[in-house]
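Please read through the structure below; I'll follow up with questions.
One chain of protein is taken out of this complex; the other chains stay put.
Take a look at subunit A:
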Amino acid sequence: MPADRVMPTAEAADLIALTRQLAHRELAPQVVRHEADEIFPRDTFRLLGRAGLLSLPYPGEYGGGDQPYEVYLQVLEEIATVWASVGVGVSVHVLSCFGPAEFGTPEQRERWLPGLLGGEQLGAYCLSEPHAGSDPAAMRTRAVLRNDEYVLDGVKAWTTHGGQADFYKVMARTGTGISCFLVPANTPGLESDPPERKMGLTASHTTSIRLTDVRVPVENRVGAEGEGLKIALKGLDSGRLGIAAVATGLAQAALDAAVAYAQERETFGRAIIDHQGLSFLLADMAAAVEVSRAAYLSAARRRDLGLPFTRQASIAKLVATDNAMRVTTDAVQVLGGVGYTRDFPLERYLREAKVMQIFEGTNQIQRMVIGRSLAKDTKGIIRTAEGS
């Protein structure tokens, strides 16, 4: 049963209807095979791109959809309800365009964005390294300026869309700081390792990226030298909202499957949903899903108004992914033995939920961000949606 939604405009409501139709007709029939065989659904991203779903929160003049995060994130949630791997992929692609869109010069936007947002290309970003995950400032990948080119050397880890993307947003050390570069996938010296053998999200390929003497022109540096970490962390605030929406969609899928099963399955002469023990479990799951949605939408609306939302994004990511872990675990419990088999999608949901507590900043890092922000902003400012 899909979530009830109140959308801000008629076109946003039509957009959700289109997303559901695409998800139901085109995505759903492919999920099981791609996840089981670990096949990346490249064509699915082309389909979503042509429908305009890969560029929703970016400006219309560059091919984006001009949609607020409040709308984009609900589209993302609907996709993830049917296929979490694709939901994560859309979030990663959108985040890979964040640097040039927010920090690019007018010339860079003109040059890069129509391609990145046009729907045919897929993006990836390289921030983490084998020894630098939660602490990206410890990265070792270097970019050295020689004449008009930067020469990049190093190894990046955990790159979603590694080996599949058309371009990579790469963070690398320049001098004392870190800088952000756009590197086309066909640049000589950029190589992808085989995909990691993961517990879940197996249709989404995650790889290491090796950069050996990779040369990119100066124009491919986004922002000033040394501004890279700021760009990466600012992007992560938005990326965390994306993951919160994806986790909410996954939890919704687990809840829907559990409720459907609980209405059919009978024990002691009645449907198990009519046994209070299970009904209360389902009620707690439903409450968790709604709270997750409320948390990411509340943060998204702050972002859409141009207000600070770092703390709220971390809270949404923390709450939505912890809730997804609990809801998918309890959904397996509702189904009992069959929930543990691969004949039902519930055990897969559980495996998929786990990584959401880890990537886009572990939930320990989220708590750190929230904790630090508590010491700063306690002014209790009252604002209106009109601004000021």
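A few notes on this one:
Going forward, a contact is a pair of C-beta atoms (placed from the backbone, for glycine too) under 8 Å apart; a residue touches a chain by one contact, two chains touch by 3 or more; residues count from 1.
The rule is simple: contacts and distances are computed from a predicted model.
Within the choices "Electron transfer flavoprotein subunit beta", "DNA-directed DNA polymerase", "Potassium-transporting ATPase ATP-binding subunit" or "DNA replication and repair protein RecF", the name that UniProt assigns to the complex's undisplayed chain is "Electron transfer flavoprotein subunit beta". Only one of the listed residues, A:21, A:105 or A:364, touches the absent chain: A:21. When the whole complex is considered, the residue among A:41, A:65, A:133 or A:200 that touches the unshown chain is A:65.
Think of the hidden chain as still there; on subunit A it touches residues 10-11, 14-15, 18, 21-22, 24, 47, 50-53, 56, 65.
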